[in-house]
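Before we start, here is the structure in question, set down as structure tokens.
Removed: one protein chain of the complex. Kept in place: all other protein chains.
Labels A and B are assigned to the chains in the order they are written; within every chain, residues are numbered from 1.
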Amino acid sequence: MPGDTAMNATVPGFAARVVVRRSGRSSAMFRFIRRNPEIAWGGFLLLVVAFLAVAAPLLGTVDPRAISTADRLKPPSAEHWFGTDMLGRDLYSRVLYGGRISLSIGVSAAALSAFLGSVIGLLAAFGAFMDAVVMRIMDGIMSIPAILLSIALMAVAGPSVENIILAITIVEAPRVARLIRGVVLSLRSQPYVDAAIAAGSSMPRIVVRHLLPGIVGPLTVQATFVWAMAMILEAALSFIGAGTPPSTPSWGNIMSDGKALWQVKPFLIFIPAGFLSVTLLAVNLLGDGLRDLLDPRLSKRI
Amino acid sequence: MLIYAIRRILLAIPVMGVVALVVFGLLYITPGDPALVIAGDQATPEQIARIHVSLGLDQPPYIRFGTWIGQVLRGDLGTSISSNQTVAHMIDQRLEPTITLLLLAVLLSVAVGVPFGVAAAWKKGKTADRALSVFTTAGFSIPVFVAGYALAFLFASTLHWLPVQGYAPLSEGLWPCLRSLILPAVTLSLVYAAVIGRVTRAAMLEVLGQDYIRTARAKGVGPVAVLFRHALKNAAVPVVTIIGIGIATLFGATVVTESVFAIPGLGRLTVDAILHRDYPVIQGMVLLSSAIYVLINLAVDLLYTVVDPRISY
Partner (left out) sequence: MPAIAQKSADRTLRVIHSTNLASLDPVWTTEPGAKDYGFLTFDQLIAVDEHYVPQPQMAEGWSVEDDGKTYVIGLREGLMFHDREPVRSQDCIPSIQRWGARDGFGQMMMRFVDAMEVIDDRKFRIRLKKPFPLLPAAIGKSSSSQCFIMPERMAKTDPMTAVTESIGSGPYRFLREEWVPGAKAAWARFEGYIPRKEPVSGIAGGRIPVMDRIEWSMIADASTAMAALQAGEQDYWDIPAADLIPVLEEDPNITLAVRNPTGGFYMMQLNHLQPPFNNPAVRQAVAMAVDQMDFLRAIEPDIRLIRECDSFYACGTPNGVDAGSDVLKVKNVEKAKAALKAAGYAGEKVVILGVMINPIGPLCQIAEDLLRRIGMNVELVAMDFATLAQRRVSKEPVDKGGWSLFVTAWTGADILNPAVNQLLRAGGAAKGWYGWADDPALESLRDQWANAGDTATQAKLATDIQVEAFKSLPYIPIGQVSSRVAYRKNLTGVFPCPVFSYWNIGKNV
């Protein structure tokens, strides 16, 4: 809230945090990193994982779908850096290419639910009747456990990457809608919005100039959490057997393929689990850091 | 407040109506015919048609929906297609394991998460906070079944302290029951405690920045009293909210945990029902879990008034 920053400036401790400014953008970046280690670490890890996924063809991989039953379940070796799976496919290649699928499921579901949820939330915030109807529908969808709804949706539409993204979007969008609705409602009651409406500003202008800036922060934070939820949900769906088919690898279905054997061939589960965990860690750190950064109401010390 | 509660319950009816429509509609458009699954590989089309009739599947959808709603309003959740037992009976059999597991997991998570969150808020910025933060984020980031397998491997297969799988009902004694639930509950708590810890920390931070806290400290009130008597009470609203929401979001993790530890609970029941297209069971379970979600939300809202006297209805 604009008013709060002014208040913080007069708090005694704040003066001590003023840092001598040095010129140059690089030192500004170092300062940023030091002040917001979560964003820094989260972003860095995410970039590493994304790089591995995107650059997969250049990093010594082979066709992740190439079956060779004579080579099944080999442990890590010079030829197969992570070993092979039950059908003799190279695990290293599958994990790297699988990153593409898992990351894209995460990002797409996050972006789509952010978009869809915002639209719904905005609509709901602008009309009492729309609000009542839309929010009841959102409540209804939210009260169905996410995993059941996604399994049912996958059963309807068939297991594919697009359908998983769609299913997770449908499951997560209501929460975003609820959040956006709440933010918009509280923003709308601000005097400057009233003034804009009184001055005759058109609705789109109000939305873009006055509301969107207030939405962007919480929306971004929520989007990172949806990203994490989407990847976890994909892994859980694959574990139960309702995820993407194993010909196209994703971390979820690589783990699901190998779950029966983890006591004899632990690398089948623990390597993709490691990648998934690092990514989830990164996304969560990013979300935490963004929230600390963008939410001015949090104080910096007791 | 009673009026508030009644108003909320009335508002819940359209929500449940939406749920009923959504689940029925979804199942209607889902491919897969329970009659075929039952009939097996040797049935002729005429035989399959007769099974349809005996299951009531030959009726048009609006009649089936109406019949089902009518049954539900009379308290009858229908009969399972594959096992011929009433849905109510099947749910009743599986209720105890899931509820005891969830209760134990919630207790563990709150007992661990809240103090961690308070401590992290207190030590914000210091190494303890950062370490706690990474620890909870790690709990959040490990896939549930990986944690479950690892715990089972260590404490059951290797050390033989606890059983690998299975659920011992309360009728066999409190300790055998608890013993069979420790590993699954800890597995569930890893995620849940992390969430509770983070929300507690965030809520505490917000509260601790307020003027009255500074005043209390200036007056010389000790840190423990400040934390627990003044701050936590006021931070309770978001914490209680997340505990409530968490129970609903925990369902996914519960399904996986029940699979890993072979606990005969509701999670596994519903997933199997979906895979077998056992419509009455699916419909009944979804309605039930939605009703529970709505009730928990109501309970949480009512709990606000207890925890924060500024809130009243």
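In the analysis below, a residue touches a chain if its C-beta (ideal position, glycine included) is under 8 Å from a C-beta of that chain, and two chains touch if they have at least 3 such contacts.
Bear in mind that the values here come from a model prediction, so they are computed numbers and not experimental data.
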Exercise. Which residue among B:Leu21, B:Ala262 or B:Ala291 touches the omitted chain?
Worked result: B:Ala262
For this session: Kindly state which of the options A:Ser27, A:Ser186 or A:Gln263 is in contact with the chain not pictured.
Result: A:Gln263
Seminar exercise, completed: Out of A:Leu87, A:Val278 or A:Leu293, the sole contact with the unshown chain comes from A:Leu87
Seminar exercise, completed: Among the options B:Leu21, B:Val72, B:Ala88 or B:Val164, the absent chain makes contact with B:Val164
Problem set entry | On chain A, residues whose C-beta touches the chain left out of the figure | 65, 67, 69-70, 72-73, 86-88, 155, 158-159, 241-242, 244-247, 259-265
Exercise. Going by the touch rule given at the top, which residues of chain B touch the chain that is not shown?
Worked result: 31-34, 36-43, 47, 50-51, 54, 80, 82-85, 90, 93-94, 149, 152-153, 156-157, 160, 163-166, 172-173, 176, 259-262, 264, 268-269, 272, 275-277
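As a convention for this text, only the chains that are shown with their structure count from here on.
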Exercise. Chain A to chain B: how many Å between their CA centres?
Worked result: 22
Exercise. Considering the complex alone, what residue numbers of chain A touch chain B?
Worked result: 37-38, 136-137, 139-148, 151-153, 155-156, 228, 232-233, 235-236, 239-242, 255, 259, 262-263, 269-270, 273, 276-278, 280-281, 284-285, 288, 291, 297-302
For this session: Sort out for me which residues of chain B touch chain A in the complex.
Result: 11, 14-19, 22-23, 26-27, 29-32, 122, 124-125, 130, 133, 137-138, 140-146, 149, 153, 157, 198, 202, 205-206, 208-209, 213, 217, 248-249, 251-253, 255-256, 259, 270-271, 274-275, 282, 285-286, 289-290, 293-294
